[in-house]
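Below is one structure, written out as structure tokens, with a few remarks after it.
Then we have chain A:
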Amino acid sequence: MSHRIVRLALALFLFATPLFAGTVLVAYTDMEPDVLNRYRRDLAEKFPDLSIKWVRESGGPITARLLAEKDNPQADIIFGLALSGVLAVDRQGGLETYRPEGMDSVPPMLRDDRDHPTWAGMNVVVGALAVNTRECERLGIPVPESWRDPIKPEYRGHIVMPNPLSSGTAYLHVTGWLQNLGEDKAWEFMEALDKNVKMYVHSGSKPAQMAAMGETPIGVSVDAYIATYLKKRTPLETVVPVDGVGWDIVAATLVKGGKNPEAARRLMDYAVSPDSARIGLEFDYLPVRPENDGPRQAELCSRLLPMDLRRAAEERDRVLAEWRRRFGSE
Partner candidate 1 sequence: MRPRPGGKATLVLLLPLAALLLGVLYPAAILLGRSMTDNMGSAIGLANFSAYFRTPGLATSLYHTLGVGVIVAAAVAVLAYALAYAFTHALVVGDRACRYLVVLPLSVPSVFFPIGMIYIFGRHGILSGVLGVGNIYGWSGIVFGEIVFIMPHATLLLVTALCGVDRRLYLAAQTLGASPWRRFRTITLPQTRNALLRAFLVAFILAITDFGVPKVLGGDYSMLSTELYTQIIGLQDLGMGSAIGVIMLVPSLMAFALDLWLVSSHPGQAQTGRYEKPVSAGARDLTFSLFAWGIVTVPTAIILAAVGGSFVAFWPYDLAPTLANYRFENSVYNIQPFFNSLEMSAAAAVAGMAITFAGAYVAVRTGANRLLSLLYRGMAFLSVGIPGTVLGLAFVFAFNRPENVLQLFYGSRAFLVFYCLIHFYAMGHLISAAGLASLDFRYEDAGKTLGVGRLSTFFRVILPLRFPVALEVAFYFFINAMTTVSGMVFIFSPDNAPASVAMLHFTDTGNYGEAAAMGALILAATLVARVAQEVLARRLRRPANRVNLRYRQ
Partner candidate 2 sequence: MTVQLELRNIAKSYGDNQVLADLDLRCRKGEFLVILGPSGCGKTTLLSIISGILSPDSGRVFSGGRDITSLPPEKRNFGMVFQSYALFPNLRVVDNILYGLKRSQWSKTAALDRALELMELTGISPLADRYPATLSGGQQQRVALARALAPKPEVLLLDEPLSSLDAKVRSSLALQLRELQRRTGVAAVMVTHDQGEAFSMADRIVLLNKGRVEQEGTPEQLYGKPASLFAADFVGRMNILSVSSINDGILTGIRYEDVQVSAPTEMTLGKPHTWVARIERVAFMGQFCRLELLLNDFSTRIFADVLFDKDKYKEQSLVAISLPRDRWCHFSGETDA
């Protein structure tokens, strides 16, 4: 009796183990679900022989997962993850070097320019404000155009911003200000903005979502998150401040110790291909490859502040400590 139970239990445990999951390519991503679904359709068409298991979570959890699994990698490829996360994994040596085809046509600022690159950019995430026009109208505040606007007194309590301690989105904004205004001016600006911020939230998508639901008139976010809501019937608008914004790269990279390196490399090549860029364009993204840019992409490009993302990653601990010192004690 008891022997049978023990055997049954053992069998259950073993069969439930991913060890027997077969040779499936495992891809981690933090892309928006609708974009990812578009990619999946395209991939099913172009690579009918590849079976891919997708793991989609926000950037933070994906990064945490990659770090936690460093000694026992579960993923083969990172297909779209904010560069800040990618670099964190890279620093701990969790990435495989690989130079995908056609990578040289990408502008140097938007790719890994080392001799043995670990990552390749897919598109650029552009910092932006999610503005609920109906809420603005109701509250009698104008739609902001530049960063000079949201620090004006009439915006007091009307801005929701992600917390850079937990959100890459917030950190890209902070980096943009720090690397362009200069440290002192940048902190001064953030102090002024802080006075108008109703609250700091945990993730970068949350301000966009709150603006979309009318819980706040203005949310500090990025274009990709805001785009998700533009399809819904909500009075939401993407505002890219004219005086320039921070940005981040959505990158693809191979995971060191992945179990299907061959297939993973094919997917890497696809990630940086013009086909992939075209899908980005469908969602009004800004692809790293300039070949197909329309007027919107050109305008977005002109508003990107010059930034050194590697430096930003290196300075992260120091910057966040300073941020916590100034704003984190609430």
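How were these candidates chosen? In short, all candidates are chains of the complex that A comes from, given by their letters.
Couple of notes before you dig in:
In the analysis below, a residue touches a chain if its C-beta (ideal position, glycine included) is under 8 Å from a C-beta of that chain, and two chains touch if they have at least 3 such contacts; residues count from 1.
These figures come from a predicted structure and were not determined experimentally.
Here chain A is displayed by itself, and among the listed chains 1 or 2 from the same complex, it touches 1. For chain A in complex with candidate 1, the residues that touch the partner chain are 2, 12-13, 16-19, 21, 26, 32-34, 36-37, 40, 53-58, 60-61, 63-64, 67-69, 71-72, 74, 88, 92, 134, 163, 165-167, 198-203, 205-206, 208-209, 212-216, 225, 228-229, 232-235, 320-321, 324-325, 328-330.
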